[in-house]
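Structure incoming, see below.
Every protein chain but one is kept in place in this view of the complex.
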Amino acid sequence: MSKSPWVLHYDGSSCNGCDIEVLASMTPVYDLERFGVVNTGDPKHADIFLITGGINAQNAPVVKQLYSQMPDPKVVVAVGICACDGGVFKECYNILGGVDKVIPVDLYVPGCAVKPESIIDGLRKAAVLLDEKEKRMKAGAPARKEG
Amino acid sequence: MVWQTVLRILLFLICAPFAGGLLDGLDRKASARMQGRQGPPVLQPFYDVWKLFHKQTIVVNRLQDFLVGGYFAFSVFTGCLFFAGGDLLLSFFALTLAEVFLFMAACSANSPYSSMGAQRELIQIMSYEPMLLLAAIGLYMVSGSFFVDDMVGRGASAIALLPGVFFGVVFVFVIKFRKSPFDISSSHHAHQEMVKGLTTELSGSELGLVELAGWYEDVLLLGFLALFVLNRGVWSIPAAVLTCLACYFLIVLVDNVFPRVRWDKMLGWAWAVTLIFGGANVLILALVR
Partner (left out) sequence: MTVVAFLILFPFFAAIVLSQMKKPGRVRDGFVYSCSALIIAAVVYLTADVLTAGRSRSYLTDTRSLDQAILAGEFLLMALVFYYGFRFRKYYVVLLSAAQTLPVAWMELSGRGVEGQVHLSVDNLTVTMCLVVGLVGSLICIYAVGYLKDYHAHHKEYRDRSPFFFSMLFVFLGAMFGLVFSASLTWMYFFWEITSICSFLLIGYNESKIAVRNSFRALWMNLLGGLGFALAILYCTLVLGVANIQDLVNLGMAAGGKAVLVPVTLLAFAALTKSAQMPFCGWLLGAMVAPTPTSALLHSATMVKAGVYLLIRISPLLYGSLSGILVTSIGGFTFFAASLLAVSQSDGKKVLAYSTVSNLGLITACAGVGLYEAVWAAILLLMFHAVSKSLMFLSVGAVENSIGSRNIEDMHGLIVRLPKLAFVMTVGIFGMFLAPFGMLIAKWAALKAFVDSRSVLLILFLVFGSGSTLLYWGKWLGKLVAVTHQSERLPDTVHKGEWTAIGTLTALVILLCVLFPALSAGLVQPQLVLMFHTRLTAIISDADVKVMIMMLCMIVILPLVMRLLTSGSRSKVVPAYMAGVNEGDDRHFVDSRGRPKSMYLANWYMEDRFGENKILKPSLVVSAAGLTVLMIVAIGGAL
């Protein structure tokens, strides 16, 4: 499972800095595809839910719906400090906080903006987590709580 | 000889997924190198499909399983029929049936991306079907039979008499292999226009089946290209393999160079190439022979 981690990249309330870094990681300089990472835009195809930017009232149900449409095993990676806990915008009236306010997060990759090296590091760790989750799924572990 | 046919079918059934997956891996590696990056390992497609079969099954409705199963079953069936030396036209018709099943699976999902992908898929099929039928007719005119066995048993390679048809086939194969500039209904990985088009609502083992069926189909398509080169002589075999690989590489190159076009351009160009290259070739053959 860790050899083929397909990613769904969603931008919550980001300034787009982290998004650009995520896209940069797919370019030839950093080349995420050599690890088998594919940026599919489809939750039904994805294993890793990569979220940048904070959660606000409008995108909270969206994030929940996308998460629910992903098949198990799945891993959530919060990329950038805004996704981890709200970042610079934590005190804003519309920001609810980081991604863990709506769905369970497995990996936090802080940074503002996150460096491609950190993103790659985070995705590699997420892939390992995928393997573990798959083992647990096979062993019939109870379903995790739905976010 | 029945056991020979059975052996060929078994060989196809077992080897084609591996060959198809390898081709897919080579495609991704070559594309990556063309783009100046390292690219995934050549065995990556196998990891992908293995992963897909180990995911939870998520469906949008209860009809999908049957329809995707139909697509897979008939894709494999077509390949078996072709490699057993059967009737080429019937193989095409069976392949069309398989594609209609996939189309129905996409439509049944009642999702905007899926449906748009499905409509575009129909336009794609409409674009390449005339050329493939003409190609089968051209091969029939040259070899006197629609059976694949007879076509490869000729003294000379068919491509000598069918250069226009061969060119037309390679042209529409860009559509069949879902490559730019004609990948309007469901594109490979990083190239999306409508999420994943046809396969948007498929996941897990269903998606894995679609991938596998695609590999069987890829091997079938390359086998069809080989029909133009194979003849009774033993040297035609490496020549055919080289031709297939060269054409495949050419298609990958075209994929990396050209951007996607609109559906009407695709339809227009495909039909124009069919008429001009395929039609003229068949006309000349009909007049001369």
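When the chains are written out, they are named A and B in that same order, and each has its own residue count from 1.
In this section, a residue touches a chain if its C-beta (ideal position, glycine included) is under 8 Å from a C-beta of that chain, and two chains touch if they have at least 3 such contacts.
These figures come from a predicted structure and were not determined experimentally.
Participant: Based on the whole complex, identify which of B:I9, B:L97 or B:L253 touches the chain you can't see.
Facilitator: B:L97
Participant: Can you work out which residue in B:S114, B:S143 or B:S185 touches the chain that's missing from view?
Facilitator: B:S114
Participant: With the full complex in mind, choose from B:Q35, B:Q56 or B:N256 the residue touching the hidden chain.
Facilitator: B:Q56
Participant: For chain B, which residues lie in contact with the unshown chain of the complex?
Facilitator: 56-63, 65-67, 69-70, 73-74, 77, 81, 86-87, 89-90, 93-94, 96-97, 100, 103-104, 106-115, 118-119, 122-123, 125-127, 129-130, 133-134, 137, 140-141, 146, 195, 200-201, 264, 271, 274-275, 279, 282-283, 286
Participant: Please give every residue of chain A in contact with the chain that is not shown.
Facilitator: 10, 42-44, 58, 61-63, 65-66, 68-69, 71
Keep this in mind: only the chains that are shown with their structure count from here on.
Participant: What whole-number Å value describes the gap between the mean CA coordinates of chain A and chain B?
Facilitator: 35
Participant: Can you check the complex and tell me which residues of chain A touch chain B?
Facilitator: 1, 3-4, 6, 26-28, 31, 33-36, 38-42, 44-45, 47, 69, 71-73, 134, 137
Participant: Under the definition above, what is the set of chain B residues touching chain A in their complex?
Facilitator: Listed in rising order, the residues are 28, 32, 35-41, 44, 47-48, 50-51, 54-58, 189-190, 192, 195-196, 199-204, 207.
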